[in-house]
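All protein chains but one are shown at their positions in the complex.
Presenting chain A:
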Amino acid sequence: MTSVALLHRITDYANRADPYPLYAELRKTPVVQDEAGPYVVSTYWEIKELLHDPRISSDARNLSPDAPRGPAQEEDPNLPPTFLRLDPPEHDRLRGLANRPFGPPHTPRRVHDMRSELGEIVSGLIDGFRDREGGDGIDLVDTFAYPFPVTVICRLLGVPREDEAHFHQWADTIAASLDPVSAEDREARAETTRQARSDLALYLAGLIEERRKSPRDDMLSAMAAGHGPDGQLSPVEMISTAALLLIAGHETTVNLITNGMLTLLRNPDVLKRLRDDPDLAVPLVEELLRYEPPVQLLPQRTTLTDIEIGGTVIPKGASLWLVLASGNRDPQRFPDPDRFIPNRPDNQHLGLGSGIHSCFGAPLARLEAQLALTELVRRLDNPRLLEDPPVYRQNAVLRGPRHLNIAFDGLK
């Protein structure tokens, strides 16, 4: 089967900069079992169907013992699993409680009310480019796309500013461990990662306790206070949830922003349109989520029973990979799928997933990307790529540039 080699090529770092031709190959067989074991689903309608199928589990305990494990994002073994890796009813309980202080119906204004604060953070970071004007350029990842979402998640959770530096440190270390690398590297890094995870957990535990005693207007305070008849998160659940929000909240957004600027710099006409019409940011970010989704595939689903889809029977307990980024380029769903069309109509992409596990932080991620891209194109005079393609991170799942070196003539 040709697809066997394909999957290997998709995870092969050599193809990180442009996996899309490989996805096109993959879509010739909508559902295929790879040599390594997982069933890979690559077409839009089939992925969408499985994301809403109650016979699909996100809980690894339902994998059959001989099924291969995906390139799973490790979690702290000392903490309970997060809702990302659970099915209902536990998933619904944990996600519901986490959502209480974050979104509607209980807290409909949380994200909206952060708008001006987000704007200030963006402005501050861009102001920091000033000393690099006209010089040899900047790395947009290190100077902007990375610090921005980490700062935002700190403010959202309620991490005091003086502690943000620690937070960045732990986030960096843990994020680095998510890149699947060679076994030796992993071994060497394991101890540092364990240390960072346990430091982070300890720190969060202390902060939660503090917020319980003297609450402020932030998510940790609200979680610690607990509400109503649905009960509340236990202390360890709070820590694991907060850690999840921290990691998931910036690992993805950094890619969204970086992919966004990369795409704009590759499409100068679109960049100009956004500069002239900031309202374009809203549909543009949706198109970005379709065109270059920060989460390329979901490798941790499994089947609770034999399921027939796309002419293939996936057996019970099989490991399932849903290649969102491929579904997003499916010509059966999106006309002219390989073109970046910022105001594309009918853009029901899979970039934030779909169904009960759809992106928890979606409203925040969207707003962050909209603000970031609008301000970058408004303020950077004549921005341009210094290398194309840029250097990518190892990770095939959370795919994005490790560096994005750009030059510009001045700052507005």
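Here, contacts are C-beta pairs under 8 Å (C-beta built on N, C-alpha and C of every residue); 3 or more make two chains touch, one makes a residue touch a chain; residues count from 1.
Following the convention adopted for this analysis, contacts and distances are computed from a predicted model.
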Chain not displayed: protein name in its UniProt record ("Anti-sigma factor", "Rhodocoxin reductase", "2-oxoacid:ferredoxin oxidoreductase subunit gamma" or "Sugar ABC transporter permease YjfF"): "Rhodocoxin reductase"
Touching residue (missing chain; options A:21, A:88 or A:124): A:88
Option from A:5, A:84 or A:304 whose C-beta touches the chain left out: A:304
Listed residues A:28, A:52 or A:378, member touching the removed chain: A:52
Chain A residues that touch the omitted chain in the full complex: 48-49, 52-57, 87-89, 92, 105, 304-305, 355-356, 358
